[in-house]
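Take a look at the following structure, please.
The complex appears here without one of its protein chains, the remainder shown in place.
We call the chains A and B, going by the order they appear; numbering starts again at 1 in every chain.
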Amino acid sequence: MMDLLSQAGVLFSSAIRTAIPIVYGAMACMICELSGIVNIGVEGMMLAGSFGGVLGSYLTGSAWIGLLFAMAFAMVFALLHGILTIRFKTGHIISGLGINLLASGITTLLLVSIWNNRGKSDAVAGLGTVQLTFLKNIPFIGEAFGNLSPLFFLMVLLIIGFWILLYKTVWGLRLRTVGESPKTADSAGINVTKMQYTAVLLCGALAGIGGAYLSIGDIGLFARDMVAGRGYIAMAVNIFGGWNPLGVLCGGMVFGIAQSTQFRLQGDNFPVQIVQMLPYLLTILVLILVKNRARGPSAAGKSFDRAEV
Amino acid sequence: MDNAKHKALTILIKAGKQLVLPLISIVLVFIVSSVILLFSGHSPISAYGAMISGAFGDMGKIADTLGTATPLILTGLAVAIAMKGGAVNIGCEGQLYVGAMAATITGIFVKGLPAVLHIPLCLLAAMVAGGLWASFAGWLKVRLQTNEVIVTIMLNYIAIYLTDYIVTYWIKAEGMVVKTPNVLDSALLMKLYPHSRLTIGFIIAVVITVLLYWMLKKTVFGFELQAMGYNRAAAETGGVNLNKCFMAAMLLSGALAGLAGAVEVLGVHKYFIKGFSPGYGYDGLSIAVLGQNTPIGVAVSAVLFGALRSGATMMDRATNIPGDFVVILQALIILFVATPGIVMELRRQGRILFMRGKDGKQA
Partner (left out) sequence: MLSLCGGFPFRRTNGARGLTVNYLEMRGITKSFGSVMANNRVDLTVRCGEIHSLLGENGAGKTTLMRILYGMIKPDSGEIYIKGRKVNFRNPQDALRHGIGMVHQHFMLSDTMTVAENITLGSEPRRGFFYDREKAIREVEELSKKYSFRVDPRAKIETLSVGTKQRVEIMKALYRKSDLIILDEPTAVLTTNEVQELFKVLRELRDDGKTIIIITHKLKEIMQISDRVTIMRNGEYICTKDTCSTNPQELAEMMVGRKVNLTVEKSTGIPEDAPVLFELRNAVYRENKTEHLSGVSLKLHAGEILGICGVEGNGQTQLIEVITGIRPLTEGEIVVKGQTVVSCSPRKMVELGIGHIPEDRGTRGLVKELTIRDNIVIGYQKRKAFSRKGILNTKYLNEYSRDVAEKFSIKADSISSPISSLSGGNQQKVIIGRVLSQDPDIIIAAQPTRGVDIGSIEYIHEKLLEMKKAGKAILLISADLDEIRKLSDNIAVIYNGKIMAQGRNTDFDEQQLGLLMTGYRNQEDKHG
């Protein structure tokens, strides 16, 4: 019995580790889309975050400074997406896809320039994990939560924080109105543009942290295109979670648990390609299950133009 | 005769107006990318110099450029056709792989056919495979309103791993390299220029471009497709069966991407090898955007991108700039072309400056 709980704990811990970048990515997506800006570019922003994290850690020796770099890099791309969609009314989807390509190209270019290696960077200082030794002997809890990245705890705080922000504060109410009906918000005197830029930058920061987890929070280096589609998976998780912080957390964990369970069930004799396929198959499955609930902010994807009203 | 001249002039002016945006965008792209190059410690001049000589240096290189452009024309058309119908097909890469695999299997295992029959059969198999792969995403959109952007991207990864699995475990050739055995000679696409990538696949791509142009202008399907792409509600009222039309668009789009994969395998490589596509499917998106979703525009953009890729390989060898730099160019092209606002803003600022100079007042 204890052994079973113990194994379940290990599984849960693996689920959490899978879920972390996805939940950050989904939160990023969520906040952006709640303001009406569709963001396919989370993938690229996360990649920028992964790179920034490693670069910061490499230059200063501190992974925490690296985290700040990660957020900054991602926010630059987010700002670009914002300028293109808000100021210049570019199609949201195309802008997002362009951002992904740009991030991929620039990070690879810089990878070669700095470390002279086309595949990966040097190893750098990572964020490490938070050892909760007092939990060690509790079955399940000990294995699950005893040895996790600090970014996990930050993530939980952020989920709660965003929930309060979105549903209990005036700013949150205004943001949601902007995404539902920007002309309503505008005619009530709310600065739609300012709110959208704020949301986009928050999105960048969150995506940056998520990407940083993959590099300095996990393997301690940057490998080209290391986000490997997690940004898109995060988008699906956001849809699954109903554009709600708690939903996103649930969705991310469901995904993580499903992934980990599959890995365990496979064992070593299973062809590696099938295992690699699983997260993507899972995402499609998730989207199929959600179907009717997939109702996001009504004005998401449409550019707001006061003169057009 | 005056009427004909007037008509020709109007067409030229219209074409000219359409070209202004992409041309200015390309100029802007070169400016911005040069800045990026300088910032990361490379010389733009040696970079572009290497690219241009790599793409057009001699006949052989030109042949290679056109050969590289061949799958790009097809993936570009694939994305463009889908966009015309209001569908966003980012799954060309996956459809390309699936199509390539289907062509390879048909090329290896269907024995005893003359080339005249074998080749079309392989191409058909590729188109069916690619079409079905795309249709799955289309079907999900039609029945469950699932976001086809995410689904097609997921299917890309799945296709790549799936074909990898097939090659590794089911039809692997002898030896260390993970590839299939060669396809039969009767399935090979003839080369148009010795020792180059240019095959009759290029002719096929051009023919298809013309066919699509004609389809969009002159057929009921083309008419309904474009109406649906512009305004679904009006198309619905106008008797268009939206579901059927959308599925048809995705099917056609996937078929074209699958064909791109087939053309690569049967013409250039002669076998299916893991990772044979350096992102032709994703290029299709940039090409469609630059070509503004028109068949002719796409074909021209594809040749440009073919030149970029050909040139990039040369640039890679000559300088220390990785070929991935091309990815940055593509991204910038997409962003600039898809944002006419930037160009218009520049024109406006330019005009204001001009006006101010003229009579000291604001325009």
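We adopt the following convention: a residue touches a chain if its C-beta (ideal position, glycine included) is under 8 Å from a C-beta of that chain, and two chains touch if they have at least 3 such contacts.
In this text, all values refer to a predicted model and were calculated from it rather than measured experimentally.
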Touching the left-out chain: which of A:N116, A:Q131, A:S187 or A:T261? A:S187
Chain A, residues in touch with the chain not shown (by the definition above): 168-174, 176-177, 180-181, 183-191, 298, 306-307, 309
Contacts of chain B with the missing chain: which residues? 217-221, 223-224, 226-227, 230-231, 233-239, 241
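The criterion applied here is as follows: only the chains that are shown with their structure count from here on.
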Could you please state the distance in Å, as a whole number, between where the Cα atoms of chain A are centred and where those of chain B are centred? 30
Residues on chain B engaged by chain A in the complex (per definition of touch): 36, 40-42, 88, 90, 140, 144-147, 149-151, 153-155, 157-158, 161-162, 164-165, 168-169, 282, 285-286, 289, 320-322, 324-332, 334-335, 338-339, 341-342, 345
Note: in the complex, chain A contacts chain B through residues 40, 84, 87-91, 93-95, 97-102, 104-106, 108-110, 112-113, 118, 224, 228-229, 232-233, 235-236, 239, 271, 273-274, 276-277, 280-281, 283-284, 287-288, 290-291, 294
